[in-house]
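One protein chain is absent from this view; the other protein chains keep their places.
Per-chain numbering from 1; labels A and B assigned in written order.
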Amino acid sequence: MMFAALTSNAGNAPGYLGSDVGHTIVKFLPSAATPMAHSWDTLFFWLIGISGVVAMTLTAVIAILMIRYRRGRKVNRDFHITRKRELWIEFSWSLPVFLAFLAFFYAGANIYVKAFTKPNDPIHIDVTGKQWMWKFEHPNGAREIDTLHVPIDRLVELDMTSTDVIHDVDIPAFRIKHDVLPGTHMFLWFKATRLGTYDLFCNQFCGLGHSKMRGEVIVMKDADYAQWLDDQQVPNSPAERGAALFRAHGCSGCHMGNAAIHAPDLAGIYGKPVPLSNGKMVIANEAYIRDSILFPSKEIVAGFNNDMPSFRGKLSEGEIQEIISYIKKLHRDYRNQP
Amino acid sequence: MSTKPEQVKVQFETLDQQQSADRLGMWIFLATETMLFGGLFFGYTAMHTLHPQIFDKASHELEWQLEFINTAILLTSGLTMALAEFAVAAKRRWLTLFLLILTLFFGAWFLTAKGIEYLDDFSNGIVPFVAGGYHYSGLQPQIAKLFFNFYFALTGLHAFHMSIGMLLLMLMAWLTFRWRDPDKMIRRLRIVGFYWAFIDVAWITIYTTIYLVPR
Partner (left out) sequence: MSAAVTLPDEPPSYPEEHYLNNGYSLKSWLTTTDHKRIAWLFFFALTFMFLIGGTAAALIRIELITPAGDLVSDGTYSRLFSVHGIVMVWFFLIPSIPNTFGNFLLPMMIGARDMAFPRINLLSWYVYMIGALAIIASLFAGAPDAGWTFYTPLSTQYANDATIIAAVGVFIVGFSTIMTALNFVVTIHRLRAPGMTWFRLPLFVWSMYAVAVLMLLATPVLAITLLMVTVSSWLHIAIFNPAIGGDPLLFQHMFWFYSHPAVYIMLIPSMGVVSELITTFARKQVFGYEVMVFSMLMISIASFFVWGHHMFVAGESTFSALVFSLMTFVVSVPSAIKIFNWTTTLYKGTISFDTPMLYGVSFIGLFLVGGLTGVMLASTGLDMDLHGTYFVIAHFHYIMVGAAVTAYMGAIHYWWPKITGRMYPEMWGRFAAITMFIGFNATFGPQFLLGVAGMPRRYHTYPPQFQVLNEASSAGAVVLAIGYIMPFCYLIWSLRYGKIAPPNPWGATGLEWQTASPPPEHNFGGEIPVVSRKPYDYKHYDAEHGEWQGRP
């Protein structure tokens, strides 16, 4: 294996408490490897604790009642209750339950919203799910299959899509997962704070090879990661290949600065809100750019005509990814210019 | 056991109870039918939200004038059906039969016109699921396919319900012709009338969403 040597020097922190990945020992929660995972653990243990107390208490109450009021035992069984009192009792135990549930909701939503808000200036890694393998592509064009190298203490954003059915990127040690859908882009982000090798699973049934669609995430020191990137043979970065496609398919004829045909300028557009002809606004994210290439008439930028042909069938899924990388690069260049 | 009229089934006490059970059953059945169409409408609305312009443009391929006349025909059949219920309540055998046959006639007219529209659709090349039936040249043919699929699904489901309604009406016409038990006929026609009215309402909803709203 190409990466076998690298795996071993990627740091020896275990993925699980008490042992290395792969040994047959009973393990429960994998040890948290991101700040998000730590807050997840806190919430989880709170809820487990509260649930445990509730379950124990109720079990104890039921056991005591069943023993105390068993048939044949001499005990006072006079039971009178007014309707008003009955309703009061019902109310008095419903309200705390309801309030506790609201608190649980709030605590969970807190983590969820954080996880689904895009981070600032992350390292973008393109992820493509395919029956039954994971393809990763780093910003400099380095590609790998089923193994993902990431640097420690850096924000990493996965831009994910699928070429066939629905898959799901699941990294238990980071406590995150998200479905990967064909025809659209989904994202996940994390900031690994612990060196080590962690499991990556496909968590959406995707056909016969589903359980073999496993990989690992290797968290490395910054310097090691840079070294690793350098060691990869990179033909062209995706953005460079995208730029070539952008010219070859004639996109630059209309979408570049002083073109004859009037079309929106794409420099710096990535991530920006775009006004549409129907009065709405969209954010120019991967999904929007992708749609604009495949279904140009779906959302037309305000002030422009629907002149663009669809590139459906003319560009492969990978080529679309490369063009999007190029548009992202345009954005970075645009932002960095004086 | 107290004496019960002959036609009251064993599980009921009175004829009134039995009739109201039949009516309630029909209402509940129509509620489930609403959810059946509702599921399709939900899907259609979701896809329309995704591709509004393409769907609206695709809808222009449909013959809304022809279907406007068709809607009027179907509503007329609803009227004749309602009149048939009144006629049978007045125990007027031949008038009932006449009105039922008229309802059948309008129903058949509607279905024939629908068939003609389907044939037109085929020659216009907007039948995506038949080999060689799809050569739509408008906006985004691939996406417009979705619209046409929903169009055929909704109108097809409706036509299927119409056909069942027609079979029921034929049975009713035959029973009216025989005129064995007028009291029973009143109840039967009321149930069938319910169903026919539902078909009318379902059609008006389809017509509005698929044909009119996109214009």
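Rule of thumb we're sticking to: contacts are C-beta pairs under 8 Å (C-beta built on N, C-alpha and C of every residue); 3 or more make two chains touch, one makes a residue touch a chain.
If you're wondering where the values come from, they're calculated on a predicted model, not measured in any experiment.
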Omitted chain - touching chains that are shown: A, B
Which of A:P182, A:P264 or A:G318 contacts the chain that the document leaves out: A:P182
Residues in subunit A touching the chain absent from view: 16, 19, 21-30, 40, 43-44, 47-48, 51, 54-55, 58-59, 61-62, 65-66, 69-72, 76-79, 86-87, 89-90, 93-94, 97-98, 101-102, 104-105, 107-113, 115-116, 131, 164-166, 168, 170, 172-173, 175-179, 181-184, 186, 199, 201-212, 214, 295
Contacts of subunit B with the absent chain, listed as residue ranges: 1, 9-12, 17, 20-21, 24-25, 28-29, 31-33, 35-40, 42-43, 46-47, 50-51, 128-129, 140, 142-143, 145-146, 149-150, 153
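The definition used in the following text is that only the chains that are shown with their structure count from here on.
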Where subunit A and subunit B are represented by their mean Cα positions, the distance between them in whole Å: 47
Subunit B contact footprint on subunit A (complex, rising order): 278, 295, 297-298, 310, 312
List of subunit B residues in touch with subunit A within their complex: 51-54, 139-140, 142-143
